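Pasting a structure here, questions to come.
Complex shown without one protein chain; remaining protein chains in place.
Lettered A and B in written order, each chain numbered from 1.
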Amino acid sequence: MSSQIHGTQHFDKSKRLEIKFSDEVMQIAQTIINRYPKGKQKSALLPILHLAQAEFGGWLSPETMDYVASILNIKSIEVFEVASFYSMYNLKPMGKCILEVCQTSSCWLNGAEDIVKYIEKKLNIKVGETTKDGMFSLKVAECLGSCGTSPMLQCGASYHENLTYEKVDALLENYKSENKRKSYTDLDYKNTL
Amino acid sequence: MGKKLLIHNDKVPGIDTLEVYRAHGGYSSVEKALKTMTPDQVTDEVKKSGLRGRGGAGFPTGLKWSFLAKPEGVERYLVCNADESEPGTFKDRYLMEKIPHALIEGMITSSFALGAKTSYIYIRGEYFYVARIIETAIAEAYSAGWLGKNILGTNFSHDCYVQVGAGAYICGEETALLESLEGKRGNPRIKPPFPAVAGLWGCPTVVNNVETIAAVCPIINMGGEEYSKIGIGKSTGTKLISASGHINNPGVYEIELGVPVEEFIYSEEYCGGIRNGKKLKAVVAGGSSVPILPTELILKTAKGEPRLMTYESLSDGGFQTGTMLGSGGFIVMDEDTSIVKNLFTFARFYHHESCGQCSPCREGTGWMEKILQKFLNGTANESDVELLWDIQSKIEGKTICPLGEAAAWPVAAAIRHFKQEFLDVARNKKFIDVSHYNRLNKIIA
Partner (left out) sequence: MKVTIDGIEIDVPKGTTILQAARMIGPEVAPPAMCYYSSLKTSGGYCRTCIVKVTQGSAANPTPMPKPVASCRTEVMDGMVVENNINAELLEARKGVVEFLLINHPLDCPVCDQAGECKLQDLGYGHGAAATRFEFKRREYEPIDIGDKIKLHMNRCILCYRCVKVAEQITDDRVHGVISRGDSSEISTYIENIIDNDFSGNVIDVCPVGALTDKTFRFKQRVWFTKPLEAHRNCDKCCGKTRLWLKGEEVVRVTARKDQWDEVEEFICNSCRYDYKKTSDWVIEGPAPIHRNSVISQNHYQHLNELKLQALKQQNALGFMPLDKKP
């Protein structure tokens, strides 16, 4: 195995988005920064990374990390260290809908493995993969605090709980039909940060 | 019906709005504290109440507050730990989602006691929709004057902000949380200094769990002494228990500390017994890190007394025959459950969540998961049980933060109480997952 992280340097340069917040988003970023005392703007790093990930294609490219570093006036390596530490930041492009199925104890006790297998079969992908149309990525997650309503999966900011096969069918259909949205994280994340 | 102080209004329509919350007596603790009490008096009431930290460690809250350093001219902070991620625990999410103002009210009253002009609520990133609910409630509180300058016309001004995490269990450790709040990796700090002396940005800081902060409101309203009369001995007040697993009624229950475990599992008021008429096999009583106990030890102590839902009773017998109340993450397993597989999910969890700073945890958690995977593959040997035991003993107590213990204890307890199950899998060279609960298939059929 070579480092997965070093793989981030290989991505399609032709597909680069312009990395700059719109005035509206910049306003949100500034509000976040203002929550912290002067000189402690680095504290805004986690929320701003969420914002940047939602804005710039659902993942954190090196350009995005550089941009965030420039906004907060910190070193790019500081952004990289943080972005690679937390599980919610994607360091490579993902599908529009990231389905994260919780697999820890209570969810396992209530059949999370069956849910994973069912989705794998239905979408014809394995855990860690993205469907060819770029619509769905399937991941497994560790305890998401939904043990009493297990099994469950998270997609963007939404929790889908007490899952059954029918519920999975329905939610996949639902996401497909809403396909027009740019990403399932963008709207959610912008309103809360 | 036991007394409820935190989520008694959870079914009231619109209780998540300021208007309804206020109509049901909300924010009265802020009124009482700011208008009729000094900060020290508020702290004294919390001390008298005997309230213990509800995040898992159970440290007396009033005592923690009294450790806060108060140098002149230095900001102090209150930080709410809403990074709930201990497997089996979902009570804070429930409280914040249903009654967000209970947390904000607690934040204001507690901040007044601590002299904190600013507070932060650090919510785990996955609880994004919960963060939105809290932010909405904070905005309401600002516009009604409960937050901001000169609250209720007093000299006390307070700002409260939400920060979301980004997926890391370790940020529930208070110093890792502070690092994360400062925009860094969630690496726990080496203590001392403790946050009470040097916390957020080096300033004195108190970090409290959501439920702990919310409990401050009823304590101030009813008085610490009255609160301390609820419960048994040093386990005062009420506690939110997150019940999950093979039970009929999973969910969040507010109990008066002291309810017998047996009643909690079997009574219709709480868990409603084991699903499908199965028998109880084991319980993890306080979140994944506390020792798992088999039926005979969770219902009764080694001395034969009924086990109660209190800090003391659950830990009666030490780790040999007891466990801990922890965060109140109560996971119930029926007779078909494979303890080996359940332990594997815990080991995988702690491996995934180790921050990687110190060597025993970084290397040991992954090693234990790999060995447990051997059991599931049917390739484990009997000697692997001993090896697991030895590895956990070499992690426990050797790490920077308590994640080492959290990863080691479940392994130790599973082997201590269910060794035969591990040996059987190793001898048969085969793992059959009879516990694979076919609830889903059943619903489809």
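Descriptive notes on the structure:
By definition in this document, a residue touches a chain if its C-beta (ideal position, glycine included) is under 8 Å from a C-beta of that chain, and two chains touch if they have at least 3 such contacts.
Note that the structure is a prediction, hence the values are computed from the model and not measured.
Residue-wise, the contact with the chain that is not shown comes from B:367, picked out of B:129, B:161, B:201 or B:367. Summary of contacts with the chain left out: across A:20, A:75, A:132 or A:176, the touching residue is A:75.
Contact with the chain that does not appear here is found for just one residue of B:185, B:246 or B:275, B:185. Summary of contacts with the chain left out: across B:68, B:168, B:230 or B:283, the touching residue is B:168.
Residues of subunit A in contact with the chain left out of this view: 1-6, 8-9, 62, 65, 75-78, 80-81, 84-85. Annotation for subunit B: contacts to the undisplayed chain at residues 168, 185, 190, 351-360, 362-367, 370, 387, 390-391, 393-395, 397-400.
Quick note on the criterion: only the chains that are shown with their structure count from here on.
By the touch rule above, subunit A contacts subunit B in their complex via residues 35, 37, 40, 42-47, 49-50, 72, 74, 78, 81-82, 85-89, 103-106, 108-111, 113-115, 141-151, 154, 156-159, 163-166, 188-189, 191-193.
Residues of subunit B touching subunit A in their complex: 75, 84-90, 92-93, 120, 124-129, 131-132, 135, 161, 163-169, 180-186, 201, 242-246, 250-252, 284, 288, 329, 331, 333, 337, 341-342, 345-346, 348-349, 352-353, 355, 435-441, 443-444.
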